[in-house]
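Heads up, one of the protein chains got dropped from this complex, but the rest are sitting where they should.
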């Protein structure tokens, strides 16, 4: 019947199509009366998980980021997270979800469920058969939001708000949506067998690479290198980290898409990686700089969280400790050594933490994956990793990393050029000195 | 048996009655052993939802509000949210709940479940048959708390703390409790068929109107109009907005009182309205004032959230976009034009955002309501709205709006006069200049 | 089979043992396919509850505490909560959990489940038969974290970070783990019948006593008594309180370990105690000092929350009001009178609020316990308290209090001396004046 | 030239600025300070601890003016800043030997 | 009359105030400043970036006193503010030509 609908509608205006959504939705008059394969417990958990993931962006990421910038840019930094939430939610609902998760083409999905048309209160997605499809759409929406918001960190303190707005819109559509389809929506990377439980490639590597490219394209902040850029209020960054940390349980635990052991294992593995990441960065800093900073601890925690993300549902809790250790070390090295060598100005280390972390985690997933965790009725064998003798998995993971890296890097670059052609990407030096809060938003912290 | 008890107790002191609660509660010795119609999944979701709604007040609303006042009044503004939480919780448990949700008189409920007497671990309310009644009482408690706390925003910066304390107590009892009973507790508005899923009339319009009246009665802040009242720290308001936004999933999603599709639909619809509200306000401000402010974005988000509240469980996700758009525009107009015309000083725009939003949303519920969403075993037909050909619903909604507006306006006015007779409503001008933190609470931000 | 494993492994290195965990885990190839006694709804609730309890520490407690110190020590205070999270999580997973909850010796558990070895995705703990054991381990982990983090409050502003790190590690192992086993893990206090639903002895009294001892051992802050130590930013403490309050629903409600009436009752009882505690402290302060401070309200709320903790699952909601009243009064007295008399400098009143509250609540549990609430298949009789005629329970509670008080006091003292022998417990006076943020962590609020 | 230093109550700043502009002074530098004097402070209570706060928030204004306009300026400030209650503040006049406008290098009165 | 300007270490403020009150000075104006001098600062590290902070927090006190009491005041401040370590601060004395109490209009010494 959905096909029929598709045909009958192909000749109609979008609004007409939307109208149809209602039609379709209304056919089963007493919807809730009918028996449904929707599970209440899974639904309860996924609603909570969706809330947790949104909490990661507003206020989590907004706090984490704004706590690291200078006073004059605090509100502008928050504005980026807020506007991403509003903008990406609408685009995702409009067609982003459908293009990512509906239709199994190798490159992209279809518009079949644009505006959730053709779905009813009974509908479920093949990817999450026990919860309402609208909830699955929403859960995935919160991932899209935070990925775009993450990128903003690299251009903080200097990108023009209007330019960011356009950048965010296009980046979601041209970069995030395709990659989400490739890895999670049944695209060619999924078919190739790439393992990414909650977003090592789709979210973190993707955002990290885009951040790096954006930092290069937009250039260094005025005064970078000699002026004192110390954060205005790190306590905000710590609060943000707490919310990110807890929210991540919804991010990784929710990616099990049901309320069972796998979700619980993912949460515990995630928590241990974050803990180990925090201590690792702390000790490395203590050892190399003489003092363990709070910024270091929270950076390590976020590094651990980002790195364990793709692995969380495929590896055991104690693997989380090992991955967290590697994450803390790799990201510490990237932020304190690599960054200086390469000489780019990624304001809030989106690449150093999420890019490096995402890639590392995706690779390690291929190393530590434990088949038993991913085994299920439809995949009795599960997905073993290198340690369980399946060396090929590591290569497949590498394949996924490279594909993501290339697409994200190239398309981000192109899209930035396009946007830069329409509106200057960067504020005037005068405005940069005055601060973005006042010049972009006409308000300021007192 | 509950009736028997009622009789035997009618001659006893409250404390005696409380004692009875125990008695009753203990009759089923091994309570938890018995079979129970309480559903674990619904209970899990409603416990989470209750937590989310409380999170909206402390710290959500406390942050949202205190971020918009001047430094000298930050703590006093937070104090209002904190004291509302403590005070209203006790009054609600004592008799507020029973008067609102127990007994189906047209005007008011009864004292039957005062202090939850006459209930056991098995008890459920007819309004939420699958969760413990004590949990339903608690969930509703969090609504009562935030409604009273919302009103505080209009008199921020100048109301005497002691006066606010008395105002809050009486307002809960004389204004909130009756209206909650009328609309949700089987009162005359419920019987008339007014649709209010999560509080367009009971919570937002109610708080907005009370705020407007209070602003008029208490008068403008010293220096209003010429002095610079810019907010001390909008970043707090942004954090608060994030918590309000996520908490609202418990507010609207929880109003389904079970963990199913309807809750999921309500959450998604709510989120889309908030997103659209934020962008609408942002663009209107950008267009009319030249700059998109962060305060504008979050005001629009809250406007969208408040406006979608009554509709969230009756309309489709994409309706959320339309309602969010209207919400952003209406509230922007109310806060930037209407307010100046009418010349009242509603410090934090309780009326402009919640009053206007609540009324708009309640009306639009009657326009967009989709029968299929509210259809269920007990109401196979569901509740259609104007678009589905049931024009009458719009009128019924109007009826609900007017009833709420009148009762809230008149009784708030009377109660303020009564309180003002006992203790001055307003602090001395001297104290207002020094700030409420120091003069009302003897503490201050450093 | 687990025993077999135990034997075969006893001769192997820890790492070897860890490896075995995998082995064991993998035996059931298609783990998730098999039928399981794990309940989805309970799992959903306990995952949410675990998140809520972690939220209490980061950022809840971090905010509550850092809001009460001086600007120069804000980050250092947060650092203590963050490092506790990382450190205690790893130790708990490594062997803390196993020593506390696995094996029923009177004094201590065993290493059987170190690193969760010997457990599978199917495993459950006898203490929580309907959720994955790994989730139970994690839930308990969040309790261990916050208990250690609580202690930090008494030595804020002056303890050397490195010393705190060592202190925290040892304190968890030597103080928390044994007491957790005694009361919750089937140890001698459990066998004696001590009732402690969510941590009156294990968490609050324990942390409070340790805090008192630490305050004495480390000594008063430089300038204590004559210099102005007013808090830098109480708004942070209020935010923290909101998160603690809501998180406590996971703390006490989660201690039911399932999503049913008992969890709901515990949450409501907890909330009422917090509300009453807040109002009680507020009125006492208003009456004795002339002004109701926000710090007073939140202190009262936390006092109520800490005090109701052991009772929450054993008493009725209205008992929460009484216990909250007593809590507010006792802790107010302890912080404003007792403290001055005894002349110790417990920076953030860990003893005055949590020590006194924990002891009071544990005792009152023995007074108000209602058998019907704890009655279940395995304990048809339930646990009655003094009011229900079981005076003995009050004595048993006293026994639990004394045992906790002695062990915590003595071992904390010894461990502090040991740590002090390895590294000075306190920073130099010079550093104390400059502030811990700069001198311990090399960063500061701008 | 003279440097007129005035310490006033914070909420009087706008009025003082307007008064100065009215007498033709188009520049000034203000800063937040804490003042100790006859005006009694308040006590803050934090749980067990009570602190007497004697330094009260004030605004310090610095105005450089030609010597012949000092009296007009003093009068303007006095009238604008006065509430008649203790704590209104003080005005001190200090000699300026040289003044320079950084942008142009102009000196003395031209620099103002 | 003279304006005594002292730059001291923040934690010495209370002692200095008491010392001044002891010698009969009942008013002063304090402000938070950042001082650069012999006293070496510290470095702050934020991930990859290291910043040398040379401006250290100090408190600047302004006290207007009758000329004949300047020495007593200087001595009081010196003794109270001294720790003997680098960074104790400075005292500068500047002439005041006029002083006014805004509340009463009193001038010169009466204004203090």
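The letters A, B, C, D and E name the chains in turn, as written, and every chain counts its residues from 1.
The rule is simple: a residue touches a chain if its C-beta (ideal position, glycine included) is under 8 Å from a C-beta of that chain, and two chains touch if they have at least 3 such contacts.
Keep in mind that what you see is a predicted model, and the values were worked out from it rather than measured.
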Item to complete: Just list which of the chains on display the missing one touches.
Response: A, B, D, E
Worksheet item: Out of E:28, E:63 or E:91, which touches the unshown chain?
Response: E:91
Practice prompt. Pick out the residues on subunit B that sit against the missing chain.
Written response: 68, 228-231, 285, 289, 291, 293, 295-296, 299, 335-337, 339-340, 349, 352
Discussion item. On subunit A, where is the contact patch with the chain that was removed from view?
Written reply: 223, 226-228, 433, 438, 442-444
Discussion item. Applying the definition given at the start, please give the residues of subunit D touching the unseen chain.
Written reply: 3, 17, 26-31, 62, 64, 94-103, 105, 111-112
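Keep in mind that, in the parts below, only the chains that are shown with their structure count from here on.
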Worksheet item: Where the contacts of subunit B and subunit E overlap, which chains show up?
Response: A, C, D
Practice prompt. Quickly list, by label, the chains bordering both subunit A and subunit E.
Written response: C
Worksheet item: How would you label the subunit D and subunit E contact, same or different, if same means the shared numbers make up over half of all numbers there?
Response: different
Discussion item. Taking the mean of the C-alpha atoms as each chain's centre, how many Å separate subunit A from subunit D?
Written reply: 53
Discussion item. Averaging over Cα atoms per chain, report the distance between subunit A and subunit B in Å.
Written reply: 33
Worksheet item: From the C-alpha centre of subunit C to that of subunit E, how far is it in Å?
Response: 47
Discussion item. Can you list every residue of subunit A that touches 2 or more other chains, as numbers and ranges?
Written reply: 39-41, 44-45, 48, 230-231, 239, 289, 291, 293, 295
Practice prompt. Among the residues of subunit E, pick out those that touch two or more other chains and give their numbers.
Written response: 44-46
Fill in: Interchain contacts, given as pairs of chains that touch
A-B, A-C, A-E, B-C, B-D, C-D, C-E, D-E
